[in-house]
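All protein chains but one are shown at their positions in the complex.
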Amino acid sequence: MLGPARYWREVPQRYRYEAAKCAKCGKVFFPPRLVCNKCHSKEFTQTTLAQTGSIETFTVIRVAPTGFGDEAPYAVGIIKLDDGVRITAQITDCELDKLDIGQKVRLEFRRLGKEGESGILRYGYKFVPVA
Amino acid sequence: MRDVAVIGVGMNHWGELWEKSLRNLWTEAALEAVEHAGVDRVDAMTVGCMSSGLFVGQEHLGAMLADQLGMGPIPGTRVESACASGGLAFRQAYLAVASGVSDIVLATGVEKMTDVDGGAATYALSAAADQEYEGYHGITFPGLYAMMARAHMKAFGTTRRQLACVAAKNHDNGLLNPLAQYQMKVTPEGVMASVPVADPLGVLDCSPITDGAAAVVLVPVELAKKMGRPYIRVAASAQTTDTLALHDREELHSLAGTAKAAAMAYKEAGIGPKDLSFAEVHDCFTIAEIMVTEGLGLFEKGKGGPAAEAGVTALGGKIPINTSGGLKSKGHPVGATGIAQVREVFLQLTGQADKRQVKNPRWGLTQNMGGTGASTLIHIFERA
Partner (left out) sequence: MDVGIVGWGAYVPRHRIKVEEIAKVWGSDAEAYKKGLMLREKSVPTPDQDTITISVEAARNALRRAKIDPQKIGALYIGSESHPYAVKPSGTVVAEAIGAFPSIHVADFEFACKAGSEGMFVALSLVKAGQVEYAMGIGADTSQGAPGDALEFSAAAGGAAFLFGGKPEEIAAVCEHTYSFTTDTPDFWRREYQFYPRHAGRFTGEPAYFKHVLSCAKRTMEIANLTPKDFQWAVFHQPNGKFPARAATELGFQKSQWEQGWLAPTLGNTYSGASPMGLSAILDVAKPGDRILMVSYGSGAGSDGFVWRVTDQVTKLQPLARHTRAQLEDRPIYLDYGTYAKFRGKIHKVTE
């Protein structure tokens, strides 16, 4: 079981979708990095990810890793956000056989898991289909 | 840099080896390679292993396995690059011999995967992805490759059946390899109807959980000649990385790391993809083999699926892929895979591949990758 610090230090990304925008070339990094891999600049400004996007690809996980067994089957996708950034997240509140590439989704705050029966609860983002 | 040869190979019959521990597995393969090479000493050894810590709770393999080998206090180095750990162990051994630092180096790989349950194995493998931004969301390796498959299908019209043909072909090859985990024929229909793991991939699209080890001995070509034993020459060694997270790639349906490493390797060997007689590639999932054959330049992007379906990559086809049965049928003890690929190339190029022998091969290639292609090792070998 992992200590809570590992969860806690990612809170700005998991709760508020804070990303770093390269001050020189404008590339957005999520999570933030210390150096831009495009122009090598070390200066960034803080930005927030767009909270809507579309499904670029997806799968339905039927054989889940430890900690996710109760939730299978569940969908995971790579979402292209409206600001162009891509992120991986679960797609929830959906009919699994009706998901499709290109479908519009928006981000919602959800519980992502728990550290066993007595450990901390882990929160973060998932996507839900837009009507 | 000196020319380097592979002169001996060893591998156990892979599978669910309940009675064997990591150290037993490894030592069997290592001793076989040493004996096969006909050497009476080893100057150094490398071992590729992805996650003995999560699989059996044992780290510090460099020392533990050098100790088991019983050839004195030689340098023992463990390397890790997820499923490409074996390929990396080979490259490190190659560099040690080529540079002149060591003369006789044992390159090995091992993974003991069946001591944990399925959920824990899936978790251990998923540690090769970005734990905080992929694994945190419950994605698995079959899931990541399934997402690449779906992107490939969308971009090129690759079909479910084309994926299935890769598995069927590799199982056909595995039937000819007595050390393969699966000695069983599967049909494309059977693959398509197999239990879903991560849509669109079924269990028969996935390489299995395997216990196994493999080892090869490297020496300078000059020494190999002097010893008068069959050998193959290492014509190129290339290693690349790509973004750890799949979502950070420019394209989700191609393997930039493989394409880049292939270009470097072809240049170093002085050949092109058309010169290859066969290749052993990282078919951890059926879609992976299709994307790798495209990345290697054997087929244009999007043409890998049709080629697999048409039998171009079958034994006896224009460019046989994974004559050993590949990861799919031979098994995929992650750290050992890259070394076992070299063993197959050795057997083929020295004419010892028996029923699966490719006719008169000259150039063979191995491609081994970690994660979703974040680490890639490519080696090209030439017949002596």
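Side notes on the structure shown:
First chain written, first letter: the chains are A and B, and each begins at residue 1.
Here, contacts are C-beta pairs under 8 Å (C-beta built on N, C-alpha and C of every residue); 3 or more make two chains touch, one makes a residue touch a chain.
Since the structure is predicted, the reported quantities are computational estimates derived from the model, not experimental observations.
Residue in contact with the omitted chain (choice from B:Gly119, B:Gly190, B:Pro273 or B:Pro306): B:Gly119. In the full complex, chain A contacts the hidden chain through residues 11, 15-16, 67, 69-71, 90, 92-93, 95, 108-112, 121, 123, 126, 128, 131.
Here is the rule we use: only the chains that are shown with their structure count from here on.
By the touch criterion given at the top, residues 10, 30-31, 56-69, 71, 74, 76-78, 86-90, 101, 112-113, 122, 124, 126 of chain A touch chain B in their complex.
Across the complex, chain A is touched by residues 118-120, 122-123, 126, 132-140, 142-143, 146-148, 150-151, 154, 195-201, 245-248, 252 of chain B.
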